[in-house]
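Shown here is a partial selection of chains from the complex, left in place.
Naming follows writing order (A, B, C and D), and every chain is counted from residue 1.
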C-alpha cells in the first residue's frame, strides 16, 4: 500500500494552515507530498514585471503576474491526486474559487476548507466537493483516511 | 458562414446585463443563442428542497440546491462555444469564479465582464480570458466580431 | 432558451416509471427527448442468441445478449445530457449500478430514483448523484427546473 | 520486462480473497502492487461523520461517508492498470457494480470474480470484462499471465 499521493493546497495565503496540514501529515507519517501556489503575496503580485519588465498600467502588470503564476498553479492542479482549497474570512479570493472550478472540471477529488459563515456563498463550490472541512486538523484526518484507509 | 454559436452568460444576476446582451445581438442579427444559470435568485436557492423535501440544516439545503443547479450550469458550460462571466459590484460571487474556472479547464473561449475596481482581485480569472470587457455593449461587439468577422 | 435535452432513463424495468416521467414532461411541454435500454425483459435476455444463433451454455447466451444490449446502452449514455437511474424494490439490479458508474465516469449529471429502504446500500451511487429522488414526479420537477429554470 | 503493474481489488469485503490474491502474487514474484477501497466496514461507514461531525439523518451520514470514500476509490481506479471486482454470495453490492461501471468507462482492463449463481444477474458487468474468474487462484494465474506472459 506504498502509493504516493500529491496534494495541492490552494486558496488563502494569510494564515499558517498549510504548515499545520504539512506538519500534521508528516507526524502521521503519510505518503503525501504537498504543492501550492506561490504564497509570498508580494512575489506573486510582482513576478511578471519583475522578470519581464515594468508595464505602463496596473491591468497589464496584473496580467503578466497572473499569467506567470498560472504556469505553476495549472501544472500543479493537473498533476495532483487531491485538491484542497481554503477560503478565509477576508478578501474576495476569486482565484481560490477559480482554482476549485478548474479542479472540478478536471475531475479531481476536492476538499474545501472554510468557516461556516461562508456556507451559503460557497454552496456551488461545496456541492462539487467530496468534503467540506472546518479546520486544518480535519483535512489531516481526511488525508490520513484516504491515503491509509484508517481513522487514526 | 451560417454557423450557429451558443454563448453561456454566467455570473452576476442582479442587473439586466443579460437582456442588454441578448437584445443587442438580436438587433445585430447574430446567429447566437444564449443560455444561462437560473437567474431567479429565490428559485435558485430553494430548488433542491422545494422539489426533494426540506432539510434539517442550512448546509444541506444549500447543498441540495447547488447540486440541482449544477446539472444545468455544467451542461450549458460544456455545450457552449463561448463563455461570458460577469462580476458585479457587490457580493462575493464565488460561483461566478467557479464557473470561469470550469470553463477555462474545458478550454472554452472566455470573456470576463467587470468594472475596473475589481481588476486586481480578478487578475487570475482575467489572465485566463480572451477579453476583459467593461460594458455589455463591448460584449455585443466582441460577439459580433467573433461570429461575423466584422467590426460592425 | 430553445436548447434540446436528451435524458437516459436506466435501471428498473418492471414498473411504469418511464411512462410517468415521459408523460409528465410532455404535459409540461419540456424540450426533452428520452432514451432507454430495451425494457422488454425477454427480448433483452434473448437478443444475442435470437439473432446470432443458440449457444451451448447459459453463460455465453448471457454474454451474447449483454454485449448486444451494450451497443445501445453505452451509445445512449454517452449521448445523453442527463442520466436517470431507478433502483426498484426487488432484484439485484447490478446493471443499473453499472450504468450509473459509467455515467459518473463520463461526467454526466446523474439523478438516482429509489425508495428510502435502499439508502444505505446505494450510498456510493447516491453520493455521485446530483439528486436522489423518491418519486417519478420529483424527477419530472427536477427536469423541468433544469431545462426551463423554473419551479413550475 | 521490468514494468510495474497496479491492480485495484474492489467489491466484496467479507472474505479474505484480497489476501489470497496478494499472497499468491507475492509467492509468484510478480511485479504487481495492489490497492483497494477501505475494507474495514465500520470505518468505511463512519468515516464522514467521524471526521467532519455527526449528521442529523442517516441519509447525510451515508452521503458524507461515501463522498470521502470516493476520493480514495476514484483515485485508485484511475491510476490502476487492471481492475478486479469480486461479487460475493450475499448483499446487494451496488458499489461493486458502480466501481466496475466506472472502470469500464475509463477503458480499464477488467476481471470480474464471482460464483456461477450470479451469472445471469451480472451479465452486463461480465460482458464488459476481459475475464470472469471463479476463484482467487484464477485471478492470480490471470495476473501472472498478463504481467509475465507465461502460464506458470
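Please note the rule applied: a residue touches a chain if its C-beta (ideal position, glycine included) is under 8 Å from a C-beta of that chain, and two chains touch if they have at least 3 such contacts.
Just so we're clear, the structure is a prediction, and the values are computed from it rather than from any experiment.
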item	value
Total identical subunits in the assembly as filed, 4 in place	8
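Keep in mind that, in the parts below, only the chains that are shown with their structure count from here on.
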item	value
Same-site or different-site touching of chain A by its copy chain B, using the half cut	same
Chain of greatest Cα-centre distance to chain D	B
Gap in Å, rounded to a whole number, between the CA centres of chain D and chain B	40
Computed distance of Cα centres, chain B from chain A, in Å	24
Whole-Å gap between the CA centroids of chain A and chain C	37
Chain B, residues touching no fewer than two other chains	67, 70
Partner chain D, residues of chain B touching it in the complex	56-57, 60
Of all residues in chain A, those that touch chain B in their complex	58-59, 62-63, 65-67, 69-70, 73, 87, 91-106, 116, 118-128, 132
Interface residues, chain C side, partner chain B - complex	1-3, 5, 81-82, 109, 111, 130-134, 138, 141-142, 145-147, 149-151
